[in-house]
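Reviewing the structure listed below.
The complex is shown incomplete by one protein chain, all other protein chains being positioned as in the whole.
Per-chain residue numbering starts at 1, and chain names A, B and C are given in the order in which the chains are listed.
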């Protein structure tokens, strides 16, 4: 199979580099263009990412950084966007209007009516929205969004519970790593030996996106979601304490079994980035732990543990952990592209 | 005023040293005896605490470490116990039976029917239990317990809400510092750049003790409490994400006002360890933070912030932070002793 | 005594806030003006320092931030400069030319021939350079610099050895905390669980400044100094592994005694910021340690330990620790001002 050519927008940031790193060894896609902001245009990708954390994420790469404009990226089959939210919106529209399928990690279009907000094991059927989007926007290209990092991890863990028991309310407290803030992100003196109980707009995103994802393509779910988001001094991996009230009664054992057995469309389609089981249920009393389990399934698996009765919600409480840059970002976006390719939304 | 003589049991551990440190400058009490386990008996207190974190907590001190037996500690007016839970029970009973007022940080007797579990601003009226305890146990001494660290911080923040609106349900996720595990406590390789979502027995303690404290002296409250407890790489200070459902409706503004204005018996009695306001409400969007705010009020104040509407519980959610070794331990125990002295339970 | 009025330039940065914090409780000085860059001019000092680490360093302060120009700061008796190196030079000259005594933490003028580079216990006699500076520059004001943080700590520890035995060569490896990089400074993802063995220009400063300080006012010393500087994940305090070759032979015991007994002009003058003994020699096998000892003497004392024979240099090796923002910055600068006031260089 000839690999599909991918352009990565915002390729020099922390998430952009994660896209490039994951695509470098991808069986279906290859990086054909890296685009970034003006100050990096014309540099080699290596040079543009040589500072700071950059060095952690990329393979040797001689591509020249180009402008994030349709005319500048050659003729890719797929466009991945790791653009910062504040500039993503018009640029992604421009690419979609120019006919490209755009898979975006930015928050800009996530809540747009005809943009599927896709976490493939959770709501692959939302992919159908791209046809409506194309018609309505009168264009051949489209935008597909992946969820906010915390939401991606949360909704994957909730899906089997929602399927089996129905969800009524969810309370979640997150302990999020610093790489979620990009580069340079959080100043070291602000987070070393500290917890910062605030991440701008994060709680709103979790509460809003969870319902779009767990709803149907055209109608959001009506689960009451309440989040409290906290930054802790870890590098990669967001860990979440989840309290879930289900419509029909469940036990920790039943919940664990549903989670452990959970498989979905990406598994049936054997998509290359899809773990055989997207959820791993840990039976140890003190797992999952951020540093130990963050790379499970190459970062695409969400590890769940400590599933126990929750007296307050009359449901279950548990711990979920996922890699914020992989399942919670670039990895999820790439899995979205695999899904749409397998389902012929992309030729 | 002649200072009351205090003996500290378990004086060489992390919490024991915090007792000694706080008592060193106390206006009412002075350390007359330091007792510890056999391997430290006969050493100077300085020598016995020279290893590891010990060095952080004590003033120069020439007292000789003695056995934790009534015959060995001279004739103190008050006994503070920082004994480890696994040995505390019989030793504290022995001291109480020998006529001493024992203020214990151990969990052993917290749930005993006639032992007041005291967080002075929250339930000072429970102190009356000591009279029943003395009668029932046929002794002149008694035991007063202070709550588990996480519970002490939580219940202080909940009290004004319970007073004003009534509490029905509470969900709390804690992010607890390593000093809560004592010394040597958590291995560095287990917690550096990590979150451990498990602290043995902690969730049970929070759920159980909260109701004893927020109930009457003879009848626990019936608030449904559900906790998820996590260890994070901070040194001192437990931060808690609290979701509270109240019986009558409240708003974040009302809740904040009740908390900010809250004062109680220790404030009326002007007890020396009592902050003028035991709760400080932070108005910044990202406070309280563990490292920045842990020492508020000498560690006796609980800082509260981010009070906001909670859609899931139809109540409020907020962040609370307190010093686990001071409000959550030695400081609370010393405030208990001040209360019982001011109220003439101790002569 | 009427307090001298002080203006602080660059008052909103991390070092500027340390100046303000130390001056707030100073017996001789009081903050009369806070000046900063344009974007903060007109804000209250509180507001201008409300972001990030700012919140850690200042007392409540209603002063309005003004421009860093002589016309804007009122009529202070003394000017302290915490300006960033890249803008400090012309502004400090402007203030000196306008007649103000300027005490600068910036590196810009440290190596100027007529600017004393003062670490008061080490080379107070260099203060006399200000008279030459005034004559030569035809102005009533002057500039006094304090050393680079690493150098201040190093030279204080070296001085008694140089006095007693003469220094020939010094090798030093530093482990420097993140607050030395200012705010926002080092990105958390660059330093959490990491060592960065590079700090721009630091090694050159240490090698150069040490000789100016340990020389006479007019002629630098000729000690061969070689430094290797490293950033480690600590918050405050630079720890240094020093290997010193002396001209006449010494033993660890002699070296320790000279260091422990060391006192100098600031001690004789009983300057308010001068510790009774500027060096503390720790006898424990594992001290000084950054977190435990950084605040010794309010941050003005350098703690020394592990003084032992150095076979390679045929001298001694030891560990030195000091507070990079106090002895290594604002505290040293304030002590300089105290010295020049006591010695009537300032009226």
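Definition applied: contacts are C-beta pairs under 8 Å (C-beta built on N, C-alpha and C of every residue); 3 or more make two chains touch, one makes a residue touch a chain.
Computed from a predicted model, the values in this text were never measured in an experiment.
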{"item": "Contact partner of the left-out chain, one of B:185, B:252 or B:311", "value": "B:185"}
{"item": "Positions on subunit A contacted by the hidden chain, ascending", "value": "50, 55-56, 192-193, 284, 292"}
{"item": "Residues in subunit C touching the chain absent from view", "value": "169-171, 173, 175, 193-198, 207, 224-226, 228, 230, 232-235, 239, 241, 243, 285-292, 305-306, 310-313, 317, 319"}
{"item": "Residues of subunit B in contact with the chain not shown", "value": "14, 52-53, 178-179, 183-193, 233, 235"}
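Everything below uses one rule, namely that only the chains that are shown with their structure count from here on.
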{"item": "Classification of the subunit A:subunit C interface as same or different, half of numbers criterion", "value": "same"}
{"item": "Geometric centre distance via CA averages, subunit C-subunit B, whole Å", "value": "41"}
{"item": "Euclidean distance of C-alpha centroids - subunit A vs subunit C, Å", "value": "47"}
{"item": "Residues of subunit C whose C-beta touches two or more other chains", "value": "192-193"}
